[in-house]
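Here the complex is missing one protein chain, while the rest keep their positions.
Which chain is which? They are A and B, in the order written, and residues in each are numbered from 1.
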Amino acid sequence: MKVVLKNIEKRGYKGNIDSYLKEGGYNAFKKALKMKPDQILFEIKKSKLVGRGGAAFPTELKWEFAKKCKEYPKYVVCNADEGEPGTFKDRIILENDPHLVLEAMIICGFTVGAEEGFIYIRGEYFKAYEILKRAIEEAERNNFLGKNILGSNFSFKITLFRGAGSYVCGEETALLDSLEGKKGQSRVKPPFPTFVGFKNKPTVLNNVETFANIPEIILKGGDWFSQIGSPLSCGTKLYCLSGDVNRPGVYELPANITLKELIEKCGQGVRGKLKAILPGGVSSNLLTDKELNITLDYPSVQKAGSMLGSGAVIIINDSRCIVDLAKRCAEFFDYESCGKCAPCREGTKRTREIFANITQGQGNLSDILLLKELQEVMYDTSRCGLGQAALNAVRSIIEKFPGEFKEHISKKKCKLKICPM
Amino acid sequence: MSLAKCERELKMVLKECGNKNEALLPCLHVACEKCGYLTEEIITFLAKELNLPPVEVYSVATFYSMFNLQRQGKYVIRICVSLPCYLRGSKKILETLKDELNIETGQTTKDKKFTIEAVSCLGLCDKAPAMMVNKEVYGNLTPKKVKKVILQYKAKR
Partner (left out) sequence: MINLTIDGQKVRVPKETTIFEAAKKMNIDIPHLCYHEDLSIYGACRICVVEIDRRPRLEPSCATVVEEGMVVRTNTARIRRARKMIVELLLANHPEDCFTCERSQTCELGKLAYDLGVRELRFKKARKYHYEPDTTSPAIIRDPNKCIQCSRCIRVCSEIQSVGAIEFVNRGGRTQVLTFFNKGLNNVECTTCGQCILACPTGALRERTVVDEAWEVISNPKKFVVVQTAPAVRAAIGEEFGMPPGSLVTSKMVTALRRLGFDRVFDTQFGADLTIMEEAHELIERIKNKGTLPMVTSCSPGWIKYIEHFFPECLEYLSTCKSPQQMFGPIAKTYYAQKAGIKPQDMCVVSIMPCVAKKFEAQRPEMKASGVQDVDVVLTTREAARMIKEAGIDFVNLPNEDFDKPLGISSGAGVIFGATGGVMEAALRTAYEIVTGRTLPRIEFEEVRGMQGIKNAEINLNGLSLKVAIAHGLSNAKVLLEEVQKGKSPYHFIEIMACPGGCLGGGGQPMPTNLEIRKARAKSLYQEDKNKPIRKSHQNPAIITLYKEFLGKPLSEKAHKLLHTSYTKRNRY
């Protein structure tokens, strides 16, 4: 069952407007134009679609809140900043089926009463940027974008905006600040962007994949969509498999597949022997082979003590030193912290140093308690999701691999001879 | 001098955005692309156009890792060092690069041809380990493959 990749996986599909129209592209928008915004919202509500960018917030609610706001102008923003290590699904969509996202944004604009949209695309996605640029031109030429679209009195314009190398700009409020020409640093929430967003106006902000589900929901109905997957997590999900797996890649599957099936059927098994899995990228808690049977939907992964996030499933085999990997994660967050709030800026720095010490045989047993406390405090007090989740992986590594950890500290030994002791 | 290389383009972008702050990032991108890096002259020009304190523009420019305030090599090599690529051997790739070019991460070769930057995930994890040379993507790298790529660029004028 394919919703998002339905065109992409067709042989010979080119992603330009001709190809897209041939596959029934923009029919969803044409249908939407004849519907009342409330009817559109109703279909999305029935679909039970939730955001695919990480937070799994019901999409219909965002749209509804924004629609109800009496403030104008309103904006639609597509989050294409994809920066969570292990995530590359949005790039696949943008490079291969850009019109799918454009169509969804146009529908969104029509529904909530916005006339302007932005795609915030990460700076390093040069190819996707060019493709999107062309797609927007095509859509304008065909009057799917522009003034009085298809003879209606609805007008909509989409502007491409390039990020410039900062992971935290994927966080929605940091993204909005960046879009306004500032440093990408998070805002205090509430108020949420749906009410006070771009230039302090109501703004619907969704992930690329979230948007990519919309046209099919409009065409086939919310009920149809909600039948896919499990009642807990409707529709399909794009899983990004990477790391020690035989066939890394993006796989679209109904969200009732198990972790084991994903690794074995899609990824064709682990390279080497499985040691651990990060189901939602480096911000998520580690799972081990004991948890292979969980289904990969949002609530189940959460119940297993982790999170699905953007669907970055990173496989780790037993030739890897877990402390070394924790150090890698710590380095990432230290580099990417925006530096605004004290717990994250200083906490990520200290964590990196503690791991540098441990991996050089200068660790201290008290570091373990300190890291645990630091994780709790950073979760409790950091200003945005980056700092709140920065020590998730570290914490779960301490808890799930205590032996290996302690060995590094007390015996000053890395069994796998990876750490420079 | 540096401004001369990009003033026309900058003015176009500024005009498109109605000289509003939203123009800043697009302008900085254009300036980096045209001049290689951001000079005092360029930043001062933008501050004036956008009616911002110069230090504020400087602040924004230094926040983002893609904006350079120093002259970069003709070819900027961005090598991913995030976890998925690391699992697939990005460390060796980085070592190879450093050896081949005889510079450290963050440095530029004497002939101003190459700069190595260790960056966070590039969204190419299905091709890990991966890197980019300017806008070109290179995936499934091995030390051998990297050497070949570098040779190709060294041969380019």
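In the analysis below, contacts are C-beta pairs under 8 Å (C-beta built on N, C-alpha and C of every residue); 3 or more make two chains touch, one makes a residue touch a chain.
From a predicted model like this one, the values you see are computed outputs, not experimental measurements.
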item	value
Touching the absent chain when the full complex is considered, from A:157, A:340 or A:413	A:340
Candidate in contact with the missing chain, chosen from A:46, A:350 or A:413	A:350
Option touching the unshown chain, where A:17, A:374 or A:414 are the choices	A:374
Absent-chain interface as seen on subunit B, which is shown	40, 43-44, 47-48, 52-56, 58-59, 62-65
Where the unshown chain meets subunit A, residue by residue	166, 183, 188, 334-343, 345-350, 353-354, 357, 366, 370, 373-374, 377, 379-383, 388
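The rule is simple: only the chains that are shown with their structure count from here on.
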item	value
Subunit A and subunit B, separation of their C-alpha mean positions in angstrom	24
Complex interface listing, subunit A residues touching subunit B	82-88, 90-91, 122-127, 161-167, 178-184, 240-244, 248-250, 278, 282, 312, 314, 316, 320, 325, 328-329, 331-332, 335-336, 338
Touching residues on subunit B, where the partner in the complex is subunit A	20-26, 28-29, 50, 59-60, 63-67, 78, 81-84, 86-88, 119-126, 128, 132, 135, 137
